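Here is subunit A:
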Amino acid sequence: MLLAREQESEPFQKLGGQEMLKFTRRNAIAGLAALTAATSFSVVSSVADDRSSIKIGYAVSKSGGNATGAGITTIPNYELWVKDVNAAGGLELPDGSRLPLEVIEYDDRSQTEEVVRAIQRLGAKDKVDFILPPWGTGFNLAVAPLMDKFGYPHLAVTAVTDKAPEFAKRWNKSFWFLGGGVDYAEALSEVLSAAQEEGQINNKVAMISVADGFGIDLVNAARPALEDKGFDLAYDVTYPLGTSDFAAIVNDAKNSGADSFIAFSYPPGTFGVTKQAQVAGYNPKVFYTGVGGAFPVFKKISGGQQEGVMGIGGVQSDSKAIQAYFAHHTEEIGNPPDSWASAVTYSSLQMLQEAIRRVGLDRDAVAKELSTGEFDTIMGKVKLEDNQLRTLWWAGQWQGDNFSAIAPAGGTGTVAPVIPKPAWK
Partner candidate 1 sequence: MTRTVLFAIAILAGLAILALAPAFLGEYGLGFMVSLMSYVTLATAWAMFSGPTRYISLATVAFFGIGAYTVAVFNETLPYPFVLIVAISIGALLATFVGFATLRLAGVYFVIFSFGLAELVRQLITWFEVNITGTLGRYIFLPFETRHIYWQLLALAAVTIGIGFWIRQTRLGLALKVIGDDELVAAHSGIALARTKVLLFVLSASLMTLAGAIQSPRWVYIEPAIVFNPTISFLTVIMALLGGATRLWGPALGVIPLMILFEWLSASFPDHFSIFLGAMFILIVFLLPKGVLSAVETRLARLKREANA
Partner candidate 2 sequence: MTALLKLADVSKRFDGLVAVNQMKFDIKKGEIVGLLGPNGSGKTTLINLISGALSPSQGSICINGKNIAGKRADQIARAGVARTFQLVRILPSMTVLENARVPAAFGAKAHRGSEIDRIALTHLKKVGLGDKADMMPGELTYIDQKRLELARALAAEPEVLLLDEWLAGLNPSELQDGIALIKELQSTGLTILLVEHIMEAVRALCPRCVVMNAGTLIADGPTNEVLANPDVVAAYLGDEYDA
């Protein structure tokens, strides 16, 4: 069995980069697919003639612990996209004809085994045309081997992992949209370092992180990144998922003398820390939060004092397309999207839609197109690098009503950070 594993892993160690995208470890099959890709146009259009819809399937956490995350970022965007496509008469195929989307959805109940089975069901029983990914890093990884096996392009949007390059090679039809912890941590340390050079902040940082894969990935990346830039970690603790009281933690952070406060947190922690900081009159010059800081509800939670709060993600707030998307989302779903993964999710769907318009329903061809093509999305022009979205915004800040991107510095659509953050009233 061990031997088998070695054999399996060998090809993708030898092959790298672009080469990898064309040839897979199932060389024969891929070769065949490449051959048929050229002729797929006619094949698909003939198929399209006797079909009345395009079947899209997905399994997301509608109940259980992950329901909250999925309910904010993933589900509304799937629903919005399906609505938009069907309102336009359906998904456009290369021959200009349109077919409406038919959706099959399952609740994975926040259990990995269920999400794995749901993908098997979608792929083997329902035989849907495309499968949209589940929510969460762990769940996307759990379904990745199956998506690969069934030959579905896997648009892993809500997965933050530093191993994305490795995974993109391992499963060559998988696409990783949200970067890894290192990206966010390094971008943040750039922002802080720039501010320190300007003399805006001292070299001390107070950092807290939530004890799960996400928090640990980020904090492990942030420690060396910050120390590299000469920062001193005056306070650095990890708190368990489920912590509801941050009085002691914020108090200790306040006493650390750091000008910068970083929380690699999840929404309950983000909200709790913000409220506690306000109560404690804790006014660091930089106040950075993790997931939840970019949620629209954050304005309400901070009592309208979100100005200057930094966080993970961010959008190009002056972009017309983003503004239109926010308005559209608010209108159709009832509340605005979050300013991190929501826009990315919707963009990934736009890419899928466009890829199908260009090459049809052949999944290998779509995967190839996703991998090599350039797409117009609400995030602007997007082209994947090594099956990963790299033109992301890594950090944002509330400026006025928008959570605007501030990193990478000088990147498209980013604004200059405001430091120090205005004090809480």
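In picking the candidates, the idea was that all candidates are chains of the complex that A comes from, given by their letters.
We take it that contacts are C-beta pairs under 8 Å (C-beta built on N, C-alpha and C of every residue); 3 or more make two chains touch, one makes a residue touch a chain; residues count from 1.
All figures in this text were calculated on a predicted structure; none of them were measured in a lab.
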* **Of 1 or 2, the one touching subunit A somewhere in this complex** => 1
* Mind listing the subunit A positions that touch candidate 1 in their complex? => 1-2, 4-5, 8-9, 62-65, 104-114, 116-118, 120-121, 123-125, 137-138, 141-142, 144-145, 149-150, 163, 211-213, 215-217, 220, 238, 240-241
